[in-house]
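A short worksheet on the structure shown next.
What you see is the complex with one protein chain gone and the rest in place.
Labels run A and B following the written order; every chain starts at residue 1.
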Amino acid sequence: MGYEREAGGRGMSYLELLNLAAPEAIIALAALAVLAADMFALRELELHFRLAISAMISCVGCVAAIGWMLALPEHGNVMGGIFIVDPLGQLVKIGLLVLTLFTILISLESNFTVHAGEYFALVLLATAGMMFLVSTADVLMIFISLELTSLSLYMLTAFDKRDVQSAEAALKYFLFGSMSAAFTLFGLSLLYGLSGSTSLEQIAASIRGPRLDPLLVLALVMTVIGLGFKVAAAPFHLWAPDVYQGAPAPSAAFIASGSKVAGFFVLARVMATGFKGAEGSGAWHGYLPGWVPLLAVLAGLSMVVGNFAALVQTSVRRLLAYSAIAHAGYMLIGVLAYGGSGLASLLYYSLTYGLTTLGAFGVVAVVQQQTGGDRLSDFAGLSRRSPGLAICMMIFILSLAGIPPLAGFVGKFYMFSEVLRPGSPGMGLLWLVVLAIALSAVSLYYYLQVLKQIFVAPSPGAGTWVSVAPVTQQVVLGALALAVLLLGCFPGWLVQRLAGAMAPG
Amino acid sequence: MAQLPDILFYVFAFLTLACGFLVVLNPFSTNPVTSAMFLVLTIGSLAGLFVLLHAFFLAAVQILVYAGAVMVLFLFVIMLLDLPAEERRKVKKAGLVLGLISVGAILTIMLQSLLQSSFSSEAAPTLEGSTIPLGRLLFTQYLLPFEIISVLLLVAMVGVILLSKKDLK
Partner (left out) sequence: MTPLNGYLLISALLFAIGLAGAVTRRNAIVVLIGIELMLNAANLNFIAFWRFGPQPEAQTGVIFVLFSIGIAAAEAAVGLALIISIYRHYKTTDLDRIDSMKG
């Protein structure tokens, strides 16, 4: 009987699967533990303790998962690409867990919900989804883990049940998200039809010759719509400003950081592995159809839309949202540098961007709790109200703007030089890099606008002199700012690790 | 009698598209209940197409899960909220036209690429009793996705309870 032989032959891989996927399993178990603890033991306690205990369990889970991952073998592939382990993926997963840790820590002082257990459980399950997303080369798994992540994030967006904007943002996020999921599914179905398989390598093997099958182009476009939504690239960005503004601050921070890192990694993997052979060319005078020109157009559009729309924003959260769209444009340029260590530069950029934007949202959360709003005017005189917070915000904002020696500058420099490296497939994309640099100069205006409010504008009356931020918040934000500073001054540490993980072996 | 599947194909195809059309654009009613009921019919005729494609198990799942569970959920929520029919007011013409143009463009591109592409599609050999290998695959090759789906359902459950429950203060 064929079935028995098949099952028998794969018998060993169950144990292997359990070992390799243990970090994800630990995260899922931690989520269950948080839920159970909240249900059985913590109900009667004060919210502050519930948050602290749930967060502690979650953090233990994250740390345990990181620890397990360090002990794993460097390479693994179970069930024909359904779950793969490679050094780069492991690094990204560790990065995701670190981002989750910080998200949990900046949620510690939040007061938007009384459901502490459910909140942290959903954060953890979203993280598990992102980790699965990073460690697969199969479109079925990509779709499922994308949905796991998305569903958790919709919930996290809607978590503040008293707030109209939270519910509204979640509904918009959900409607745009599930529509783009439908596009993705349709695109994947065409890919399956063309290749007869769901494995990215098999799909790439079915692409032959320079002339692309029109259905392949259709599949490509539809897949890009789905993933473009996930990373908030224009013109699929319409949800982002509302979600960043309406969602509870820690949720928005998580969506802007973790989900973006995972999204870009999987976008790069799908494009470089699944559509290998369908690159085309986006060079100024050498256009060829393929995914490179498609993403180049999206990159240009995102940078233009993001940077110019950010200029007129008065809400800091919306400003950060449009700046995130612009950054998605920069990172798409990194996806185009797919050969060599291009992917390493993209990951350096997205990880440091994740840390930075997490910090920025953390500061916004504190300010919003103290002043009740996130308008630019609410930040007026922050440097006198709480100098520590102001300095942290300055570091985050300057890093987002790409000022040396912060991580944002190093990331941009590294990524653009990778694209323009001789022999890189993105070599013809000089026009895009020039556009990116020009628009970065434009972006300085709105970033400095925020800093002007913080450091120059007078504090609005003595009535708003509030006590400084809670100590835990200050420590966490300080740690984030320090990380951004150190990663900028000594980028070699992370870059070498990423480039080393890229090396074949 | 070899013609019967062909005739059924056209019948189900017509039903699917006609009911699908009535879901989104019903000239007689804009009541969400009507949309939902026509969605049930669309799902049913799709299940018929699944049977013609020899995916018997999926046809059953389609009826049980979609027409049974999901649609009941839809109807339940519509009734719970007691939604009125969509008002016939001045719709934003620009948005409507823009939407229809983009849909038309997407459809044109889809049909064009369909007609241009060449599939070597000979009718596959008849497949019978495909449920057993399906079950085996689900617990061997596709064990991990299966487990992830269970986590996903947990997320949906936790989230839905949390969102739809009234907070007792």
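List of remarks:
Methods note: a residue touches a chain if its C-beta (ideal position, glycine included) is under 8 Å from a C-beta of that chain, and two chains touch if they have at least 3 such contacts.
Only a predicted model underlies this, so the values are computations on that prediction, with no experimental measurement involved.
Across A:F102, A:F120, A:Y154 or A:F416, the single residue that touches the chain missing here is A:Y154. Touching the omitted chain from chain A are residues 140, 143-144, 147, 151, 154-155, 158, 161, 164-165, 167-171, 174-175, 178-179, 181-183, 185-186, 188-190, 192-193, 196-198, 241-242, 245-246, 309, 313, 315, 318.
Listed here are the chain B residues that touch the chain not shown: 9, 13, 16-17, 20-21, 23-25, 30, 32, 35-36, 39, 42-43, 46, 49-50, 53-55, 57-58, 61-62, 65-66, 69-70, 73-74, 77-78, 80-81, 83, 86-87, 91-92, 95-96, 99-100, 102-104, 106-107, 110-111, 114-115, 119, 121-125, 127, 130, 133-134, 137-138, 142, 145, 149, 152-153, 155-156, 159-160, 163-164.
The working rule: only the chains that are shown with their structure count from here on.
Put simply, the C-alpha centre of chain A and that of chain B have 31 angstrom between them.
In the complex of the two chains, the chain B residues touching chain A come out as 109-110, 112-114, 116-117, 119, 132-133, 136, 140-145, 148-149, 151-152, 154-156, 158-159, 162-163, 167. Chain contact summary for the complex, chain A toward chain B: residues 3, 6-7, 10, 14, 17, 21, 28, 35, 78-80, 82-83, 114-115, 118, 121-122, 125, 128-129, 132, 140-141, 144-145, 147-148, 151-152, 154-155, 158-159, 161, 193, 213-215, 217-218.
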